[in-house]
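One structure below.
Removed from the display is one protein chain of the complex; every other protein chain stays in position.
Let's look at subunit A:
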C-alpha cells in the first residue's frame, strides 16, 4: 500500500488516518511539499471519521472555535477542486429547532454572540417555520437557520483526502498499527505491529480517542473518555427534508440524503470497546431515540429503520479538542479528542496543523485547545 521512495525517513510522521490525519497529510504535501508518512491501524477514515452523522455545522459551537470552523467551511466548498470529488457535500442549511421558551432564549443569545464571530444566523418564528417546513412537529416554537451549513457523506471524505494525499506523494500505510514511538536525538522513531519502522523530524498525533494514550506516553495525560453516539438510517423516501435538523435541548439530529434515506442520531451516547475498537448501538438507546425522531418529524412514523451503528469518539471533559504543539516534547504535535464535532472541522484542522507544522505558526487562533490546559494532570 505504500507509494513513495523515501527510505523510511520523513519530514512528518502522522499516527492516525482519520479525517484529521488524512487532511493534514494532504495539506502538508500539497501546500508545503513535505515528505509525509501516514500510519493507520485500520483503513483510512473507517473510524469515527467514516461513521459519523455527517453534519457540517457551525452554529451552536463553542464560539472561539469559529475561526477554525470558518476555515473548514471554506475548504468544504472547494472539495471538488482539491480532491476531485464533492463527497456529497450539500450546503442545504442547518436548522436548530426550539421546543420551549428556554430553548428560544438559548437561540437568541447565540444569534447575538455569533455575530461577533462572523457567523450570521436567521432566527425564525413559528409562522415562518410552518410555512417553510410544514412537516416539522407541531410543538416547535422557533428555530435558528444557518444558511451555509449543510451535510456530507462521512464515508467518503477522509478516504478521499487519503487518496488525494497518496496521489500527491504521501506514503500511506493502512492495516498498520503503531506499537511504539521513541524520541531520538533528531526526531522520532515509530515502530508498527507489522514490523515497519519509520523515522521523522516531526510527529503528529491524530489518533482520535487513542490520541490520549500517546499524549500520556509523552508525559501529558488528558481527561478523555471513549463514547459512541448512536446513529441509524431509514429506507429511502421521496426527498423532502432539505436542511439538516438539530435540537437545542433535545439532543437529536436528522438529515436526508439525496438518495432519500433519512439519517438520524442523538440521545445518550453508548459505551464502546476500544481495544480493538468495536461499537454496537445499545438497543434501549435506539428505542428511546426513535420516539424523539418521530416527535421531530411526525411524518417519519412507521417508516422502516434499516440499519444502526455507532463509532468510537474521544470526548474531553471540557468538550473541546486538543490541538497544537506538545507541552513536553519538541517536534510532537497533537490533534485529537474532537468531542463529537470534529467532522465539520476536519478539513480546517488539516490546513491549520499543516501550517503550524510547516511554518511554526498559524493564522487561525487555536490557543483555547492547547494541551497545556490540562497541565495540572501531569505526573509529578
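Keep this in mind: a residue touches a chain if its C-beta (ideal position, glycine included) is under 8 Å from a C-beta of that chain, and two chains touch if they have at least 3 such contacts; residues count from 1.
As a working rule, contacts and distances are computed from a predicted model.
Note on the omitted subunit: UniProt lists it as "NADPH-dependent 2,4-dienoyl-CoA reductase/sulfur reductase-like enzyme", one of the names in "Exonuclease domain-containing protein", "NADPH-dependent 2,4-dienoyl-CoA reductase/sulfur reductase-like enzyme", "Amino acid ABC transporter periplasmic protein" or "Protocatechuate 3,4-dioxygenase alpha subunit". Only one of A:61, A:110 or A:163 touches the chain withheld from this view, namely A:163.
For the chain left out of this panel, the touching residue among A:281, A:321 or A:337 is A:281. Here the missing chain is touched by one residue of A:31, A:111 or A:303, and it is A:303. As for the chain not pictured, it touches subunit A at residues 1, 43, 46, 50, 155-156, 159, 163, 234-235, 280-284, 286-288, 290-291, 293-295, 300-309.
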